[in-house]
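Have a look at the structure that comes next, please.
Only one protein chain is missing; all other protein chains are in place.
Chains here go by letter, A, B and C, matching the order in which they are written, and residues are numbered from 1 within each.
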Amino acid sequence: MISTSSSSVGSLSRYRADFPGLQPEVNGEPLAYLDSGATAQRPSAVLDVERRFLETTNAAVHRGAHTLAALATEAYEEARETVARFVGARSSDEIVWTSNATDALNLVAYGMGNATLGRGGPEASRFVLAPGDEILVTEAEHHANLVPWQELAARTGATFRYVPVHDDGTWSIDDAAAALTDRTRVFAFAHVSNVTGHVAPVAELAELAHGVGALVVLDACQSAPHRALDLVGLGVDFAAFSAHKMLGPTGIGVLWGREELLDALPPFRTGGSMITTVTMESSSFLPSPARFEAGTQPVSQSIALAEAVRYLERVGLEAIDEHEARLGQRLVDELGALPGVRVVGPASGVARAGLASFDVAGVHAHDVGQFLDAQGIAVRVGHHCAQPLHRRLGLTATTRASTYLYSTDDEIDRLVQGVSEVRAYFGAE
Amino acid sequence: MISTSSSSVGSLSRYRADFPGLQPEVNGEPLAYLDSGATAQRPSAVLDVERRFLETTNAAVHRGAHTLAALATEAYEEARETVARFVGARSSDEIVWTSNATDALNLVAYGMGNATLGRGGPEASRFVLAPGDEILVTEAEHHANLVPWQELAARTGATFRYVPVHDDGTWSIDDAAAALTDRTRVFAFAHVSNVTGHVAPVAELAELAHGVGALVVLDACQSAPHRALDLVGLGVDFAAFSAHKMLGPTGIGVLWGREELLDALPPFRTGGSMITTVTMESSSFLPSPARFEAGTQPVSQSIALAEAVRYLERVGLEAIDEHEARLGQRLVDELGALPGVRVVGPASGVARAGLASFDVAGVHAHDVGQFLDAQGIAVRVGHHCAQPLHRRLGLTATTRASTYLYSTDDEIDRLVQGVSEVRAYFGAE
Amino acid sequence: MSDALAGLYQQVILDHAKARTGDRELPGADAEHYERNPTCGDEITVRVVMEPGTDTIRELAWQGDGCSISMASASVLADIAPGLTLAELAERTEAFRGMMRSKGAGEPDEDLLGDAVAFQGVSKFVMRVKCAMLSWVAAEACSTQLVAKVR
Partner (left out) sequence: MSDALAGLYQQVILDHAKARTGDRELPGADAEHYERNPTCGDEITVRVVMEPGTDTIRELAWQGDGCSISMASASVLADIAPGLTLAELAERTEAFRGMMRSKGAGEPDEDLLGDAVAFQGVSKFVMRVKCAMLSWVAAEACSTQLVAKVR
């Protein structure tokens, strides 16, 4: 049952020691952390940089003129530049800090909703939704890229539509072409599915959507951490991702947008640091990114995220992508070969991210997860915030193993071995 | 010019060593950090607890069943209980994590806006605003408790009104009584003004507002960090504050609300972790607090905030309040006694928080701040996110010194000495 | 297999999860309640038939989808319930809840809970407590309906 691992064994294993979060024992076994799709562990370098900032230059940014405030503001804006470079933004003004990816997607949806309610002046008219206008997502979306659009449709009277998925949970460019109409105003989809590992052909989809005049919103949560991104090159209009999935902290996410769009989109949250003039009659707002960063910003988190990005660059995004793609293929091949195990998503040999969700016949995902946890193997069980997709697959829950740069072949071995034993334990054979 | 300090000198000074952020030298001088009203420094205990969590039990919460996820979820919910106890909530379900206080205030405003747009079902009808309904704030509000309400009014057609302030920037219960009408649906005001240090008589105001059927939203940003709060006892409906002003991290704020209100208020952000059922047709939502915590939560930040709260409790909120009230009186007395210096807000002897904003005749606040910074004294200059108040005071900017439990009489001495020299330097005498 | 796992999945639980008592429709039920755990998607509908004119349960049945803990717990409940008055069921529900909140500590009352004491080990697994409680919470809601009817 245990596959001996391939040529590139341990190619990235030297980085493991950088991650204290991987070191604990769980239930007397070494931890095999296969839940990085939910949240990643963080290298000491990231923890150190954040702490050093807090111990030496902690101050409010963009609000004070004293030395600490100036140093903090500089570090904060340098972090923005680092992330801008990382995802191929035209300028750091295209990078907006949010609280997570969910918040970033809500920001765009609420911005459009506010435009529809007459906020934002004439330049916001491009975001106004009229009844009959369509908002398009896919049936495979994470709730974060689904419910905000559904709610926007409900608030504005626009029509909420979706690209249906096939029996394996994937969808193709033809499916998208069939669903896009000349009333489609927004097409929102995930670059990489957090359930199936399916990789969307973003550039082609963006071209198609722009052909009907739709804005393209990319959920980059499962791609930004794992592969080199060139958002401008991909041709999308907005993109969202979360720091905590890419070695950074919770409490901070990123919205990237084309600058002219961000400057035209009405604000979402309002308050301090995002205004030009406030009177008791009305207020006016700064351009992006300050426009969207109301209140005290996630300062130390931005600085930690920038260090996470530098760490990822030191390891190399290509090496990470290659390593995980190989582990992903191992998952689909080896789990799929076990009797009674059904892996959802792309078949063996087809491009997929380094994750696999699977169903074990006769054993509920919760029990599978618990059984593996007793062996120190951390996987996620449930609907992975994608209920419609699971419903379409005829499942209420799956077990998901997801990898990162620090994942090892040995961990995959242990997982496959564990899953091979689970049906017998629960008498499901 | 230098006042020797009073009886309780150094009563809290033993805590200073706990704060690495107070130790740096600035411009060759020991740092005198008098900008805690913007953001506080953090004790090592808070940094340590967050780091220990990240190194040993970092995982996504409310999403996984594996051991780390269970431990992380437990720590996360314990943090909520700690904060609930700290502010006198009825249960931890009344504590919602947000990204900062601004976000918390926007949450309430958007919840009401969404109710007005027909979201949230019949139980949300109490939040629906009709044209002619009034939203009341005060002229002294921070932009965070002003612009969201102004925007809500603009989106819904409700009328935005305000309690005017007196020449010193304060307002009284009579002023509020005169402004409340039977159309007032929301009355939002700060417990403690971040500019004047004025302390509002919250319980009386809440009773008055409830008398006309208005909801009471308390901006507790400048009170929660500094004095014992009993939100239920004060009788307000919602309250907002930020962790970073109370020894905790950026990236997390708190909305407290009465449970039945929170459960009835339509969601703000939507996405993962806040739904019960999602279909491609519609979604339904969890009760509070999950209802309002879409996406991956500020996990490590919540744990750090709980430690900050425990730290504050160890020092003792009464001791903190007393210490700062004394420093606040020193500020108004000694700065106010300098020729050409005008301290805004309550007069000497009247209750005020441990902060003072002042104008120096003939010298712009920016120059005052820079002059002090050269002596290692960090103060904030500008409108402090309260432009309408400054306009009313006939000023565009003031210099603000704000204290915390770690502030010392020596720092006040240095400040007063510095301010006494500033007019001569800029030839303004 | 590890001790931790054996503590959770007592043989009683594994057996009940497979050979389920009361996993069926119940036509003519006097009360019915659907309960769902949104975190993991477990769901259950509990139905109760009463001895006519009394407050004694004749039969409790359920239909649901979920993990072995939630299914086994419903099965044990369906074993225990018949013959109990609503007050007696409430007493057992409280005892079960108390056990579930004990985090592995405390001595459950075997006379009161019968086979349900096998779930004592679940209380150490905070994330699974809701699974074990699911059918009991649904039965509690049925009771509330029935009491309201009587009044």
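What we mean here is this: a contact is a pair of C-beta atoms (placed from the backbone, for glycine too) under 8 Å apart; a residue touches a chain by one contact, two chains touch by 3 or more.
Model, not experiment: these values are computed from the prediction.
S.K.: Name every displayed chain that the left-out chain is in contact with.
M.R.: The chain that is not shown is in contact with A, B.
S.K.: Thinking of the whole complex, not just what is shown, which of B:P20, B:G169, B:P346 or B:G382 touches the missing chain?
M.R.: If we include the chain that is not displayed, B:G382 is the one touching it.
S.K.: Which is it among A:R42, A:H62, A:H142 or A:H244 that touches the chain not included here?
M.R.: Residue touching the chain left out of view: A:H62.
S.K.: Which listed residue (A:S91, A:S125 or A:T277) would be found touching the missing chain in the intact complex?
M.R.: Selected residue, touching the omitted chain: A:T277.
S.K.: Quickly run down the residues of chain A that touch the omitted chain.
M.R.: 62-65, 69-70, 73-74, 275-277, 286
S.K.: When the complex is taken as a whole, what residues of chain B touch the one chain not shown?
M.R.: 27-29, 363-367, 370-371, 374-375, 381-383, 387, 390, 396-397, 425-427
We take it that only the chains that are shown with their structure count from here on.
S.K.: Can you check how far apart chain A and chain C are, centre to centre, with Cα atoms defining each centre and the answer in Å?
M.R.: From the centre of chain A to the centre of chain C is 38 Å.
S.K.: For chain C, give me the residues that contact two or more of the other chains.
M.R.: As it turns out, chain C has residues touching two or more other chains at 39-40, 125, 128.
S.K.: Among all residues of chain A, which ones touch two or more of the remaining chains?
M.R.: Those would be 27, 366, 370, 381-382, 387.
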